[in-house]
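All protein chains but one are shown in place.
So, chain A:
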Amino acid sequence: MSDASDLVLDVKNLKTVFFTNSGLFKAVDDVSFHVRRGETLAIVGESGCGKSVTALSLMRLVPDPPGRIVGGSVTLEGTDLLALDDAKMRAIRGNRISMIFQEPMTSLNPVMRIGDQIVEAVRLHRNLPVREANGIAVEMLRLVRIPEAARRAREYPHQLSGGMRQRAMIAMALACRPALLIADEPTTALDVTIQAQILALILDLQKELGTGLVLITHDLGVVAQTAQRVIVMYAGKKVEEATVEALFAAPKHPYTRGLMASIPAVPASGVAAQARLNEIPGTVPSLVRLPKGCAFAPRCKLVVKRCQEEYPPLQDWGGGHLAACWRAAEVAEEVA
């Protein structure tokens, strides 16, 4: 464990709820985690598990109404973001903490030049003349390895490919050298070959700039390649947290195990090409009608009576490996 000054982001007991016609649901329920300088934390889970809402909560960009952060704290470089007024939060957004989104095709303003969009990000936080900000924009485009950066800066988003647009998004997000970058499934919408390039780029820049990174993904392959630590979310709650090595070596939560088992194996020698892909049976429960006990119980192979009655607390299995499961010991055994 390192000292507190090294801590870029410290999230404690974050709770974000949505008020909908069908009732109140807890999209993020009592989630805590931290990110150190230059570290990559992956947040993993299925669609609808609360990953993206967690990310938007950190940025305080949860659409309100219907959503609202109702509890906890988000401390970025010693400042509790949830306590700031709107103007102070705007000064931090895009400056100390920034975000890249899943959809590069729709995340850039179609009627603004790429360069101008980066210039805007720079000038919102730094008192620079347009000319200088322009220089920074071109420099950033060069940094994300866009060829002919100066020319591209004068182009509109529709003139760029998906991969180029995501590079431009990254350039925009990093233009003010933030302490923390949140990447919400940054490669999901891209071709596989481009995915690898974009991931490598994010990691390179992270190393170069010393940025903390929260990488949101449902792809465990990406996690293994990139992150130092992982949290696994299910139905709005953190169900497991561990270093990448510990998680892949011995997952403690049956949900994590299910996710790992679902990674398709390359049909090499010995594996039939027609072999059925593994899946976790059932679907993520509706957050409005969560079961009384563990939310994963209805889909869990190891379920016992206690799982359906009491929600399991997060338990430390050593070395910061946390898991919320009554039968974590048995899960570990099964893997071993």
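The working rule: a residue touches a chain if its C-beta (ideal position, glycine included) is under 8 Å from a C-beta of that chain, and two chains touch if they have at least 3 such contacts; residues count from 1.
By definition in this document, contacts and distances are computed from a predicted model.
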{"item": "Undepicted complex member, UniProt protein name, chosen from \"FUSC family protein\", \"Peptide ABC transporter permease\", \"Na(+)-translocating NADH-quinone reductase subunit C\" or \"FAD-dependent oxidoreductase\"", "value": "\"Peptide ABC transporter permease\""}
{"item": "Candidate in contact with the missing chain, chosen from A:94, A:212, A:258 or A:312", "value": "A:94"}
{"item": "Given A:17, A:121 or A:307, the one touching the chain that is not displayed", "value": "A:121"}
{"item": "Contact partner of the left-out chain, one of A:20, A:47, A:106 or A:161", "value": "A:106"}
{"item": "Options A:156, A:248 or A:311, residue touching the unrepresented chain", "value": "A:156"}
{"item": "Residue ranges of chain A at the interface with the undisplayed chain", "value": "59, 61, 90-95, 98-99, 101, 103, 106-112, 120-121, 124-125, 156, 158, 169, 172-173"}
